[in-house]
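Note that one protein chain of the assembly has been removed; the remaining protein chains are unaltered in position.
Labels A, B, C and D are assigned to the chains in the order they are written; within every chain, residues are numbered from 1.
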Amino acid sequence: MQRIRGMMRDRAAEMLRSGSVSKVLGWEKGEFAYDETPAIFTSADELCSDNELGGLVYDGFSSAMLSKYLINATKKDKEGKAPKALVFLKPCDSYSFAHLLKERKVERENVYAVGVECRGMLDIEKIRLKGAKSIKSVEESGDSVNVSSFTKDYTFPRGEVLLEKCVTCKGLDFKYCDEVIGGGNEINWNRLDRFAGVEMIEEMTPEERFNFWRGELSRCIRCNACRNACPVCSCNKCVFDNTDSGVQSKANADSFEENMFHIIRAFHVAGRCTDCGECSRVCPRNIPLQLLNRKFIKDIDALYGEYQAGEDIEQKSPLTDYQFGDAEPSVIYKRGGGV
Amino acid sequence: MFVCWCGSNIAATVDVEAVTEAVRTEPGVVVATNSQYMCSEGWQSSIRNAVAEHKLTGIVVCACSPRMHEPTFRKAAAAAGMNPYMVEIANIREQCSWIHKDKPEATEKAIILARAAVAKLNLDKPLTAGESPVTKRALVIGGGIAGIQTALDIADAGYEVDIVEKSPTIGGKMAMLDKTFPTLDCSACILTPKMVDAAAAEKISLYTYSEVESVKGFVGNFTVEIRKHARSVNSELCTGCGVCMEKCPSKKTKSEFNQGLSNRSAIYIPFAQAIPNVPVIDREACIKFQTGKCGVCEKVCTAKAVDYEQQDEIVTKQYGAIVAATGFNPIKLDNFDEFAYSQSPDVITSLEFERLCNAAGPTKGHVVRPSDHEEPKTIVFVQCVGSRSTVDCGKTYCSKICCMYTAKHAMLLREKYPGTEVYVFYIDVRTPGKSFDEFYRRAVEEYNVHYVKGMVGKVAPEDGHLRVQASDLIADKQIIIDADLVVLAPAIEPDPSARALGTMLTASMDTNDFFTEAHPKLRPVESPTAGIFLSGVCQGPKDIPDTVAQAGAAASKVIGLLSKDKLIGNPCVAECNEPLCNGCSACELVCPYGAITYEEKPVFDHGVRETRRVASVNEALCQGCGACTVTCPSGAMDLKGFTNLQIMAEVDAICR
Amino acid sequence: MLKLSISKTGELFAELSAARALYLPVEGGGQTTFSRYTPEADVRLDVLNTARSVKDFFLPQTEDIVAFKRAGKKISIIEDRASDEPFAVFGVRACDARSLDVMDRVFLSDPVDTFYKGRRENGVVISLACSEPAETCFCGVFGIDSAEPQGDVVASIVGDTLCWEAKTPAGEKLTETVKDVFSPASAEDEAAAEAQKKTTREIMRQLPLAGLKIDNWGSDELLEKFNSPIWGKLYQGCIGCGTCTYVCPTCQCYDIQDFDTGHGVKRFRCWDSCMYSDFTLMAHGNPRTSQLERFRQRFMHKLVYFPANNDGMFSCVGCGRCVAKCPISMNIAKVIRALEVRTNG
Amino acid sequence: MPVHVDEKKWAADITLSSGANVKKCMKCGKCSGACPNYAEMDIHPHKFVSMINDCDVSALLASKSIWKCLSCFACVERCPRDVKPANIIEAVRTRVLAPQGQNRLTPEGLPKFIKDLGEDAEKIPQQLLASAFRKYSR
Partner (left out) sequence: MPIDEKGTFRPKIVAFCCNWCSYAGADLAGSSRLNYPADIKIIRVPCSCRVNPLFMLRAFQRGADGVIMCGCHPGDCHYTSGNYFARRRMTLLFGMLDYLGIEKGRTRVEWVSAAEGQKFAGTMNQFAETVKSLGECRRIEDLRCKESVG
């Protein structure tokens, strides 16, 4: 990772110095071992600084996706000129980047996309749940993660403290990148089937499903982190924020609104969701939101043929496409269990 | 708020007074009244008075289906100086009084429906319909008598019209016929002049051997791609001398025109009077195309018209109106084993019989058995082969023309060959039409045709004859006839090209693939899709007089449309709220009319001024389906007259 | 000071919950949050920060204010206040306990928010001293002693013993109802408790955020801070969600909305976040049109405007929830540090 | 035409058990035209259809035709309206057989059953016995 970081710094600094790009989207070091923040660097010095705060970093906590920042970062200025930005993209981020290209939220010529090798990102919550308190540092070494705290040191197998979205990683291909730093598209950790969670819920009785989701969604505090982190939820104004939409709501005043917000959000991104897993990652209440989006992905794959948003930006997304012989909605009634 | 009794249609099951009272206190309602017949002129004038007196800005009418009287009430509103789109109708007849028996229940429902209409009206905004120009040219698809007549009539009114015909010549089925009922005049004699007129008319362009490839646009502004199949003969150069056909060594192809009763060459014109008189090369049959060796036609053509390199050509043209005149075919008889059609050459269809009778046909008009070219002595006609049938291989409808042409055939036979015995097996003889029954009676009374009420159960080839076993229901006996020739009257069905065309035109079709008319009685020559008109059998079985009449009617509708300079559009079109638009293109992808385009535009969004890529709706193209509104994730797209808020208000009112 | 063996807390909770609703940290869905006590509840007294703060009980996320009912063309007003049921919250940490002071400043000063006041009067706060602060804690920066929180009753866990000390009349009244489960604490107990406090304070001093300097914040710094170019850099990662606001124990902004129920209108208030683009949206638009301004507003409010209007009281209590929960790990600590480090050096 | 009440019920029973819809008949006579054993019948296939429609059942029950029908289903096959005359004939036939065997045609009862038919016994097509048997032992 240190090596990769070095290459990233070199490349980005070179691009900034030569003026090929005017900004670099990367991650910046934080207060702790794990609180990296997405940052926009405009000078090579800033990018390469190793101050207490600052400087481009890349390690197991560079989990925040940068793709969505491109929307603002490449906006035209008053003279109508769009700045060109270099962005570092992990494999899953590159799909989201591609989707933004597809929906014309970002223009390809304004971006220099650099893919960066990913070995799965770490989940500080999981590390805490494993008992680590007052964390001082987190070091990755091979297949293990060494955590030291003010009182004690710990070592965890890497696979056990990966972010949920990485445990179910959809692959390490890069899409629409100008170049790739590092590489290796072999997933070398124990990956779980990304639809296993969905299947588990599908196998429940309707009653159980209902109770499961009530339990999960009732925790929602409507902070909108899922929506705002989502690379696909990039509406200028969300229907839930728009007082004229008829469905505006700021807080879940009723359990209905908890459901409504998440159903509609999932529906609005259905056929567009790149399955990046940011929604689950950012949820402060640990709601497995990805399971909603994946349900749509699974149904779409089964009913209309496999579709991966961000794979091919020329391909029509399933909800803007149709076939004469598409399944009737009654396929749902025929599925096992319940009325 | 106006509640209609519709005589007793509504008032019998809905307490009209109660509805009136219940809605009186709804927000926004200032007047609530009821009357016997809202649609009557008298009441419409009292609506006008109410509008004037109370300065109404909107009207809710609780009455019959909006599909019935919405235009009436809109007109009344407009006459009263209101915006006609500030009218909402609660359907308390078709969807309430007529289906419910319990008066309190029906009344309760009527009140809820009325409230929903009020809720919607409260959010209505005055709408103004857009206008779109009309391209003053019509397209007729199909070059049979229906298409020719339609085109001639349109051209006669001074408008340009194109005919697209998929076969090499115009003329259609009528060109194959011998005589026509009930006057027995020669089909060719009356058709050919029309074909010539069509070819000669300055305003008519013929696209033969061509098919419609795609249709885009909408009433007044269609863009059509026409595929001109490669004839392999240059029409400009060809003199129609016919030497190529004479010399062509490939002469083994069944003649489509003669219903396979004779052969034709690979380079051919379907029949002598074909228009245009330019041959085509059937590339499947052509030795040159199949093996590369031959080229005789090219060599013998002094005009140098033969062109093996010719490619299909796509012509794109604009039209204001399109007429479907795609005609019919007799059904295939493969599944009617009992009549031995595929076993014996002497069992023929009536269209084959037409060719046998025809002086220009394969037998020069001598009616002979195809098997041995002997003159038949006993001829059996079987009616309703596949018509009026509810089993898989048949058609449920009556094919309408068979009774009359069979009478004609029987009569012609008896006239030409007085020595023959002619039997006609019928279920019913249907002769509604001027001089039709008289015609049929002549066959029976003057020509001694044996009409037997009953059906043939079996035809079996036996020693060079055909053993026809049938029932005679009047005599209540089974009869066996030793026939020489059996003529079947197959059901007719729409041309198979109609289905695909229907999809292209977005014109609806019934289960039999006949085009559906906009109204079975009042708008019989229009498709429900604006700008699409119907001519001939593609709409339903009909004979020549009916076809010509309908062709004229379709033409007059087209002329009516083309005579307008502008069309008033549907104001209920999509609308983009630009500050909300994300520029994601989803709406563009689902719009069936290509009505949405994207443009870079300055947008002022709550204090922020930016240049954004936003959707823009072409109101002339938009037909108001609303597909875009649901696809749009941000809710930027909305549909005027059916806005998100309006539909939700209706939902709210209904669920209250 | 009273004491109780840790193994007997069940009895205490049962006793407390008999006469009033008792809320305490309970685990569920992988997180610990204040939930109503039931004998089955998985009570977690070891967990430092609940996912949601104590403000839920005094300023709930949504709260009905008034309703309007329509009958025909008449509208009647219905004041349908949720009854002010007595309740107690157990396990409130020092930071959350202090947050109520901040909230009181806002809601109990003129004009008094009667909804908040009602809940305040009916709620008893039983705080719990910290013994194992996390790296995200920085309450000390705001002068809060996590070892000795404020509250109506202050509890602490020393070894296997739960210590209990009423600090206010309300706390004493509550203690009176449950005094039977306790025994008086001995001098050793007191000593052990004091020793633990010392240790805790020592850990606090060593935490990474302990060194945050807050002295150059406050009312005097307004323009200098406001105009700092550093904001332009800091805000860039902010995705404009409301996580920090909603997990924050002192964020008290709310919106008032109407909900048309079909039978009438319910007017309710609900939390709002200055991070949202539609916060304080008015007919003419939004006074803060960019995320930079919104981002700056939140921190300027906590660290400059609030103290300016409230005798120097910061409206941050250093609980560290935003530090742990921000999707992009931007937080008030980084802001304090960045503006300190960079404006000075 | 006045119809005996029982006949009405019989007609309904026969219609039900045959699965045929006599209302669909358009009286084309193709069934009778197709019938290979027409000559042997006193009442012809098309009349079965119309007589059931008219509830004229007793004549059918007495008809020779029910023993003459070959169950070749030519009429069913040819009928353009999917009326199923042969099924009606079979239903009439079983209507005759049912009361005779009371409730069940068993192998043991077969000799007596044939004997009871007397003269007609020889004329019973083998196929009919088999099909009646099949139906009744179900």
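Note that in this section contacts are C-beta pairs under 8 Å (C-beta built on N, C-alpha and C of every residue); 3 or more make two chains touch, one makes a residue touch a chain.
These numbers were taken from a predicted model, which means no experiment stands behind them.
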Problem set entry | Displayed partners of the chain not shown (whole complex) | A, B, C
For this session: Check the options B:Leu113, B:Leu206 or B:Met404 and report the residue that touches the missing chain.
Result: B:Leu113
Exercise. In the complete assembly, which of B:Val23, B:Met38, B:Cys96 or B:Leu121 touches the absent chain?
Worked result: B:Cys96
Exercise. Can you name the residues of subunit A that touch the chain not displayed here?
Worked result: 198, 201-202, 204, 206-213, 239, 246-247, 253-257, 259-260, 263-264, 266-267, 270, 292, 295-296, 299-300, 303-304, 318-320, 322-324, 326-333, 335, 338-339
Exercise. If the missing chain were put back, which residues of subunit B would it touch?
Worked result: 65-68, 91, 93-96, 98-102, 105-106, 108-109, 112-113, 116, 503, 506, 508-510, 528-529, 572, 590, 592, 623-627, 629-631, 639, 642, 644, 647-648, 650-652, 654-656
Problem set entry | Footprint left on subunit C by the chain that the document does not show | 64, 67-69, 78, 80, 259, 261-266
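The criterion applied here is as follows: only the chains that are shown with their structure count from here on.
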For this session: Decide which interface, A-B or B-C, involves more C-beta pairs in contact, and give its chain pair.
Result: A-B
Problem set entry | Averaged-CA centre spacing for the pair subunit C and subunit B, given as whole angstrom | 72
Problem set entry | Interchain centroid distance [CA atoms averaged], subunit A/subunit B, Å | 53
Exercise. Going by the touch rule set out above, which residues of subunit D reach two or more other chains?
Worked result: none
For this session: Find every residue in subunit C that makes contact with two or more other chains and list them.
Result: 281
For this session: Note which residues of subunit D are touching subunit B in the complex, please.
Result: 24, 26-35, 38-39, 44, 46-47, 74-75, 77-82
Exercise. Inside the complex, what are the residues of subunit C that reach subunit B?
Worked result: 70, 72-73, 260, 262-263, 281, 284-286, 289-290
Exercise. Taking the complex as given, what residues does subunit A use to touch subunit C?
Worked result: 28, 30-32, 34-40, 52-53, 64, 68-69, 129, 133-136, 149-150, 215-216, 219, 221-225, 227-229, 237, 241-243, 249-253, 278, 281-282, 284-287
